[in-house]
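Structure incoming, see below.
Every protein chain except one is present and positioned as in the full complex.
Let's turn to chain A:
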Amino acid sequence: MSKDIRIKKGLDINLVGAAEQTTSKAVLSNVYALNLDDFHGITPKMLVKQGAEVKAGEPLFYNKSREDMQFVSPVSGELVEIVRGARRKILTLKILADKTQEYVAHKPLDVSAADGDSIREFFLKSGAWPFIKQRPYDIIANPDETPKAVFVSGYTTAPLAADADYVLQGKEAELQAAIDALSKLTPGKIHVSVGKGGNSVLSKLNGVQLHSVSGPHPAGLIGTQINKIDPINKGEVVWTLAPQDLIIIGELLLTGKFNAERTVALAGSIVKAPKYYTTKIGAEISTFLYASGVNEDKYRLINGDVLTGSRTHPEGYLGFYNNTVTAIPEGDDYEFFGWNKPIFNKISTTRALTFSWMQPKKKYDLTTNTNGEHRAFVVTGQYEQVFPMDIYPLQLLKACMVKDLDEMEQLGLYEVAPEDFALTEFICISKQPHQQIIREGLDLLHQEIG
């Protein structure tokens, strides 16, 4: 039985350079890396020394505040470098991959016979746990909490992002195993969403509450769906997982191997032949970027989609949670009378001599230009047009900026993640850094209350 969720408020950002639905195998990367910024709020404690040989799935470090939560190597090889930043903070772990990969062999878990505790223990030691994120606070789930529900979004609306329907093809067994295991960890439901009219393997899963979602971005964001399905209250915890990570978890349960392989969309107007590649977590991006080719020398490479991804470069590495890599033109040029002349080649929600409303289907080639300078909040009522949750976005942002904990709590900060504010950030006339404001607000709330 599936339930319909229809989102009306929002904005689809149609960009040039969507990945064509063909998949190639990426060249093997020499070096793989884990970027520790991907694991927000985790203080790593190293388990292996520089120069050590590790197998794929072997723990590299653990979470300082939760020793049994281990983070594993995506490949087998030698830990060649621990890149440290200010105050010796560990930034990146680089592993020189072996020619023939060796895997840590866990005993495959019979999910139907296992209880919650043994599944939890299996996830923690095998490196599957970090794929489970929680709300509130948008961090890696606390294993000590029992979620009221688990949410998985199989509907893709983010601009140029990897199409979940496509990358999940043929992975029914892994997905089902992961879902079965997760359902042992919560007495609540596993909510899985698929695009309405789509062709997702997720709709064939058993033991889930299926939702078919339609509407513009951010309909595909898990935060939007949670808000419509079963909003988070103070004190409650929900878990969220990306469907491509379920495959890794599922394979781990079925075979006992941590196989970091995933299908990645390489997209963006800079890419000559945007398409999908199979590669591994932490692979050097150049291994598939140059296979497709780039049009220009100067561009912005993004680990993730254009709204929420993090900045990287061709020698950078595929992020732990990403299955999209986007390359768009840099926009560091001046535009003569750019503030008052009619605009045809950029997206806008207003009609103030901006004409994107006339061609809603047109694909745009946006650059990284901010199209204006940072200002105080002036205009009101804009964000609400693209923000489908029952939350006052402007008021919540202001509460975060003034660090008013009571207001943050009452206005619904527990329900949101930075990515939910990516679209309001995109349309913001005052060019305020919404995602950063929300991230800092969440961290403060977590530190003070959680």
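One rule holds for everything that comes next: a residue touches a chain if its C-beta (ideal position, glycine included) is under 8 Å from a C-beta of that chain, and two chains touch if they have at least 3 such contacts; residues count from 1.
What we mean here is this: contacts and distances are computed from a predicted model.
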Report summary line: Among "Amino acid/amide ABC transporter ATP-binding protein 1, HAAT family", "Cytochrome c3 family protein", "Na(+)-translocating NADH-quinone reductase subunit B" or "Peptide/nickel transport system permease protein", UniProt's protein name for the complex chain that is not shown is "Na(+)-translocating NADH-quinone reductase subunit B"
**Report entry** Identified contact with the non-displayed chain, of A:Asn63, A:Ser126 or A:Thr308
**Finding:** A:Thr308
Requested in this report: For the chain that's not shown, point to the residue among A:Glu67, A:Glu296 or A:Glu335 touching it.
Outcome: A:Glu335
Query raised in the report: Taking the entire complex into account, which one of A:Ala173, A:Leu353 or A:Ile449 touches the absent chain?
Result: A:Leu353
Query raised in the report: For chain A, which residues lie in contact with the unshown chain of the complex?
Result: 13, 15, 117, 120, 143-148, 159, 187-188, 231, 233-237, 300, 302, 306-309, 311, 326, 328, 330-340, 343, 346-354, 356, 366-381, 384, 390-392, 394-395, 410-412, 418, 422, 425-431, 433-436
